[in-house]
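Removed: one protein chain of the complex. Kept in place: all other protein chains.
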Amino acid sequence: MITIDNLVKRRGSAKILSGVSFRARPGRVTGLLGPNGAGKSSTLRILLGLDRATSGTALIGSVPFVKLRDPLATVGAMLDGSGAHRARTGRAHLRWVARSAGLPRARVDEVLEIVGLTNAASKRVGGYSLGMGRRLGLATALLGDPEILVLDEPVNGLDPDGIRWIRTLLRERAASGRTVLLSSHLMGELAATVDDVVVVNEGKVVADGTLDEVTGPYGTLEDAFFALTTGGAP
Amino acid sequence: MKALAAEASKLASSPAVWIAAAAGVLVPGVIAAITASSALGAITRGTEANAAIDTGYQELAFGVAGAIILGVVGVSGEYVTESAESGGGRQITTSLTVVPSRLRFLLAKMSAIAVSGALLAITATVTTMGVVRVVLGEHAPAWGADDVPRLAGVVCYWAYTALLASAITVLTRHGVVPLAVLIANTSVVSVTYLLTKITPLANYLPDMAGVRMFIRQLADSTAEISPLTGCLVMTIWVTVLLVIAVISFTRRDA
Partner (left out) sequence: MTVPQTTRTRGQEGARALAAELSKLVSLPATWLTLGGTLVVNLILAIAFTIAGLRGSTGTGSAPDIGLASIGYAQAGFVVLGVLAACSEYTGGQIRTTLTAMPRRALQFTAKHVALAIVVLPAAAITAASGVVLAAGVLGDAAAPVTSGRVAGALSGVTAYLALTTLISAAVGALARQTLAAVVVLLGYLFIAGPLLRDHVSAAKYLPDSAGVAMWFPPAGDAGAVTPVRGALLLMAWTAALMAVVVLGYRRWDM
């Protein structure tokens, strides 16, 4: 369970988040939806201990991320880009991450297989396409076979094949009782993947509920999104 | 002309370039303040009769580090991907779609760098010489007709050094190596100076020849090179390296 409680983030005079609260529950895929600059990434970065909140808490279970005894086996995270240095090979990147958690080398080959990068594993990350970089990021997130996945814009840069594949993967994780939290600004993709929706706009949660509850009166998630984020019907 | 304006605005909007400019003005200025005050001490104690002929100029020879940084970051900025947000995107791709002719792009960039290097040199010279005058007062070396070509020599040396640095960076496509090598060679006892102890030919390396444009007393000089010859030698070096940079840049994938 991920519990975000009243997060506030100021950067200089700009207010990035002004009191964001929501939960992501086990066995469900939770989608964080909002336009660019709404505060989706900031929320996820604070959750992962990369940024510090001005106030409020973000907990994994009952502790902040940075207090986790075994972070990689608890939370798998993918933020924008590949998260890998361009001069390293994909395999070398996964190896050092695996070492940080004491995972066996064999696990690196397993996740490479899962994301379909086995053939590109010996190529430098600098030569990867956008989609391959995202797959490597996902492989990193899956390394510790974690209870919780936190993914920032996971379908960005993936081809239709990749999008279907990641959707299946996330549904399977949720079906086995794990927690998935993802952010996106692509409504169509989100509608087909998520159970719960949290809509943020200008640093505030404007809607929070099951997909049906949020879509409810608007017909489609896309209509709901525009109604909620622009303050009127499209 | 539009390409030159674009390159000039790229330079002006890069924080690294402003840091280079600050370094180029502050380094010789502060060093001149320190050396001039210790020279003043020696004069008032009577151990020295008057300030050395190269007072101020010597400091400007170190300050050229600012021109080196300018030349390197002006080019490496096109290739750097250090920002986590850039997602591997490099400015060079944008630059070459805006100015498709690589020759024109590179010439515009080099012109912008040379002009900025010269402007930086003028600012640094005014500052450094001002500091020397203020600290030494009546003991400062008197201005003579010889100072006009010498000051022009400083400006020329800085602009040329900025061009050399950027031409080398075009070849390496990464700023660290040229920056490390060129700054290490700006030290008090430079590698090129060391080489002159082995072969007099080393006096014709770009920096050793170039400083003759404004330095009059080179310690343990192993060759006599006139300011004009020094200028000519450095011009040849800069031209050759620029031509190599242009050839390599126009032929290879961005």
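The chains carry the letters A and B, assigned in the order they are written, with residues numbered from 1 in each.
Just so we're on the same page, a residue touches a chain if its C-beta (ideal position, glycine included) is under 8 Å from a C-beta of that chain, and two chains touch if they have at least 3 such contacts.
Please read these numbers as outputs of a predicted model, since none were measured by experiment.
Undergrad: From the listed residues A:Leu50, A:Leu130 or A:Leu186, report the one that touches the chain absent from this view.
TA: A:Leu50
Undergrad: Of B:Thr35, B:Thr55 or B:Asn203, which residue touches the hidden chain?
TA: Of the listed residues, the one touching the omitted chain is B:Thr35.
Undergrad: Using the touch definition from the top, which of A:Ala92, A:Leu130, A:Leu169 or A:Leu186 touches the missing chain?
TA: With A:Ala92, A:Leu130, A:Leu169 or A:Leu186 as choices, the missing chain is touched by A:Ala92.
Undergrad: Would you mind spotting which of A:Gly102, A:Gly127, A:Gly188 or A:Gly219 touches the chain that isn't drawn?
TA: A:Gly102
Undergrad: For the full complex, which residue in A:Ile2, A:Val29, A:Ala58 or A:Ala77 touches the chain that was left out?
TA: A:Ala77
Undergrad: Residue by residue, what part of subunit B touches the chain that was omitted?
TA: 16, 19-20, 23, 27, 31, 34-35, 38, 62, 65, 69, 72-73, 76, 80-85, 87-88, 175-177, 179-181, 183-184, 186-188, 191, 194-195, 197-198
Undergrad: Even though one chain is hidden, which residues of subunit A still touch it in the full complex?
TA: On the subunit A side, contact with the omitted chain comes from 11, 45, 48-52, 65-66, 68-73, 75, 77, 79-89, 92-93, 95-97, 99-104, 106-107, 110, 125, 140, 144-145.
In this text, only the chains that are shown with their structure count from here on.
Undergrad: Where the CA atoms of subunit A average out and where those of subunit B average out, how many Å apart are those spots?
TA: 48
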